[in-house]
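Notes for the one structure printed next.
Heads up, one of the protein chains got dropped from this complex, but the rest are sitting where they should.
What follows is chain A.
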């Protein structure tokens, strides 16, 4: 299935609160043998990570940071899981790809169940579902009201990355982020020097598809600012 309804009561597993989350299952390479808990927290989240292209490319760029993909579609999540497990197996000698993982979840409903206040430094929204119909706009992943939740889990100075090939959706995301008092747009110059922007443009499956079709890609990045 290409789509999943973010409003329905899927049988989703989500922790009762961020402390109840068993992260060891997802990042076994970072479990402290004494406490049985992770020695660090997830810092980078790819919301709606799709087939995991961005995760895989970010892994070597941020070897010290834990990166999590969230995906609502069961089969897609399963695919990414297998992909990561295979990569870890192939790179057993270097312990590469231990820092990426994927979780099936509804980020629009349960993000604060997974992450503490100010836990994240980067959030990616790559080629989100455009939900063209007017009455479906609340289902978009970037809305005025959801941005407050993203601002809650992002630390000050943290960055929201957005990319889409749908110009309408790009304008929508820009207008909502512009209007939100806790976000400030980063300049074109900043985008040009940022390694994640380059990765985001090139590495996702959607991004590659758009490039093959010679489509446009619209990028907008915003910094989480103080209240």
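What we mean here is this: contacts are C-beta pairs under 8 Å (C-beta built on N, C-alpha and C of every residue); 3 or more make two chains touch, one makes a residue touch a chain; residues count from 1.
Just so we're on the same page, contacts and distances are computed from a predicted model.
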{"item": "Protein name, per the UniProt record, of whichever chain is missing from view (\"Exosome complex component RRP41\", \"Elongator complex protein 5\", \"Transfer RNA methyltransferase 82\" or \"Iron-sulfur cluster assembly protein\")", "value": "\"Transfer RNA methyltransferase 82\""}
{"item": "Residue in contact with the excluded chain [from A:112, A:157 or A:215]", "value": "A:112"}
{"item": "Which residue of A:182, A:196 or A:220 touches the chain not shown here", "value": "A:182"}
{"item": "Touch with the omitted chain, as defined above, among A:80, A:146, A:200 or A:221", "value": "A:146"}
{"item": "Where the unshown chain meets chain A, residue by residue", "value": "6-11, 16-17, 106, 108-110, 112-113, 117, 138, 143-149, 151-152, 180-182, 227"}
